[in-house]
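Input: one structure, supplied below.
Every protein chain but one is kept in place in this view of the complex.
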Amino acid sequence: MLKNEIEEKVKQFPTYLKSWVKTFLGGLTLFCIISLIALPFLSQNQNFTHVFLRQFTLAMIFSIFAASWDLLTGISGQISFGHAIFFGIAGYICAYLISYQNFPPWIAIFIGAIGAVFFGLIIGIPCLRLRGPYLALGTLAFSLVLLKLFLMGSLSDVLFGSEGISDYRIQISDNPVVEYIIILMFMIVSFITIIQVSKSKFGTILKSIRDDEVSADASGINTTRFKVYAFMLSALFAGIAGACYATYVGAVNPTGNFGATISFYAILMASLGGLTTIRGSALGAFFFIFLEYSLIVAGAEIYVNLIFALILIVVVRFSEHGILKPILERIKDLWDLLLGR
Amino acid sequence: MIEDIMNMLFNGILNGAVLALISLGYSLVYGVGGIMNMAHGAYFMLTGYLLLWGMRIFPGMLFLTVIFVIIIITIIGGLTYILLIKPLQDTHVGVVLITFGLAFLIEQWILIVSGTTSASINDYVLFPGTTEFLGYSMFNQYIFFIIASLVIVSLFALFISKSKLGKSIRAVSQDREAAVLMGINANRVLLYTVMISAFLAAIAASLYLPGAALTGPGMGWTYLTSSFAVIILGGMGSLVGSVVGGYIMGFVTSFTSIFLPNGPSWAHVVPLIVILIVLIIRPRGLFGKKKLR
Partner (left out) sequence: MGTILEVKNLTKKYGGLTAVNDFSFEIKRGEFIGLIGPNGAGKTTVFNLISGFEKPNSGSIRFDGMNITGLRPYKIVNKGIARTFQLVRSFKFLTLLQNVSVACQSKRGREASKSAGIDAHASSILAAVGLVDKARIPPVVLPHGDLRKLQIGKALGTNPELLLLDEPFSGLTHEEQQTLTDLILKLHDDGLTIFMTGHVLRELMNLVPRVIAMHQGKFIVDGPPKEVANNKIVLEAYLGGGEAFA
């Protein structure tokens, strides 16, 4: 079934692409992609490439992470407050392989993401017994276990203790432009996959479980299996993001990669953009990273999380759909006006 | 060895007393309104810091400060319900997200004011000194706290079964729609429930923390997950379960931290491991009747 669906998609791709670009959302997305591709060639300035461009790279990494959270929570309805698990595990595996086993970064990122999928499986299974808010706390508890295990002094021989792993070789490339381009590719591929998954028949099943699990059961769907798939798939992309993040920073440590704050960032970015929109995650992530950057530049670094917590509260309280939908609607009005529709 | 055993027993009861108080309110709120208040641990943590600051501002007025702080936290609980939970009640995700945001906000605020380092509030105990028992010396404050916790739990049980509000709380938790038909204002009952839960957390914190320490603003999460573990163990929404579960968890943690190698660091992981085991073996907990939903 899945194979047919994919084959059909591939066959119809050229026509699909043409009509897609003509739609408002398609056009806008294409515009954003082209801008992102063009961006690194705008300037050779060291400050631009090594500082400004790297903020974009970071935002793209977190876009993937937030989108993976949206896939699990927004699309499949499984509230995760422990997404840092997948992010952190992949980062650690990746860093370990590069630093201790001399793996090339490509392969390390790949294996890291696979490791995250494996954790998605182990965590998904016991968590299946939990629903809604319990799942939120269960996953939070899971991530805290891992955080504490990694912080534990007595395990530092195996898990590297609170120092983590740090090595100049943990990077995709020492040229920030190359790094940017590679992460951009990861982002584009991840987003296309996640969006297509959420639009597919498989995605419809995930959404049906989110909307009413009992009813999905009664429709003959093996909900358990699909929920585990959702966990694994989401973990895959969270893992890609986590592994990329490890190479971005060049180091991993427990709080930086496993901390509850990391999970919070995913939640914040995705909710900011609007749950279930996937694309909103990117908007949320860019907004987040650049606001953070401006606050740091302005010397108000310690207020970053406080401000974000406030924003989350305000957005959740007053705007059910996050900020993406309202913004898009405004732009669409403008677009229609320009085209005289 | 005897020393160790005494130590384990005493700490077990002590941990149990803290967890019972925190989990009781947490479980109550869930049982009555299906509300998972992620800020519950933050109330506990905030109480500790308010006490610390309060005592710096009003030295020598310990008793009043404690009462004042408890009142503030109770009000914060009420505001959480009115401003954040009530408007989002229909969406579970919404309530979880927004109370999570609140907990994070409180944590970050304290972080800004106070920094990450742990602080001692040892000077702010209501009952200084120690008492010897079978050659084991116990902190008076803790003895008082353990007794107070037992008294509060009993009063609470009495309140739930006898008082008018207690009866409304039970009615709403059993069948909200029927309760509303009977003329009970479910929203008001929920408001009181959240306030009671914050009140219990504040009492636990203001009596227990002065003997322990403020280990940093992140400690709220630890208590949140511990009480989550307790209510999973005891059974969701079961008040007996939260008390018994609290004490069991208390003993398990104190046993781990005293008798296992590297105990103290493993003790943090214990509640979480208990959650996982219970979820796998008996998902409805020890006293729970309903399945998890």
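Residue numbering begins at 1 within each chain, and the chains themselves are lettered A and B in the order written.
FYI, a contact is a pair of C-beta atoms (placed from the backbone, for glycine too) under 8 Å apart; a residue touches a chain by one contact, two chains touch by 3 or more.
Every value quoted in this text rests on a predicted model; they were computed, and no experiment measured them.
For the chain excluded from display, the touched partners among the shown chains of the whole complex are A. Contact with the omitted chain, checked across A:29, A:57, A:190 or A:223, is made by A:223. Only one of A:71, A:170 or A:205 touches the absent chain when the whole complex is considered: A:205. Seen from subunit A, the chain kept out of the figure touches residues 1, 201, 204-205, 207-208, 210-212, 214-223.
Following the convention adopted for this analysis, only the chains that are shown with their structure count from here on.
One finds 33 Å separating the Cα centroids of subunit A and subunit B. Every residue of subunit B that touches subunit A in the complex is listed here, in rising order: 36, 38, 83-84, 87-88, 92-98, 100-102, 104-105, 108-109, 111-112, 218, 221-222, 224-225, 228-229, 232, 236, 261-262, 265-266, 268-269, 271-273, 275-276, 279-280, 283, 292-293. Those residues of subunit A that touch subunit B in the complex are listed here as 73, 79, 81, 126-127, 129-134, 136-138, 140-142, 144-145, 148-149, 152-154, 260, 264, 267, 271, 275, 302-303, 305-306, 309-310, 312-313, 316-317.
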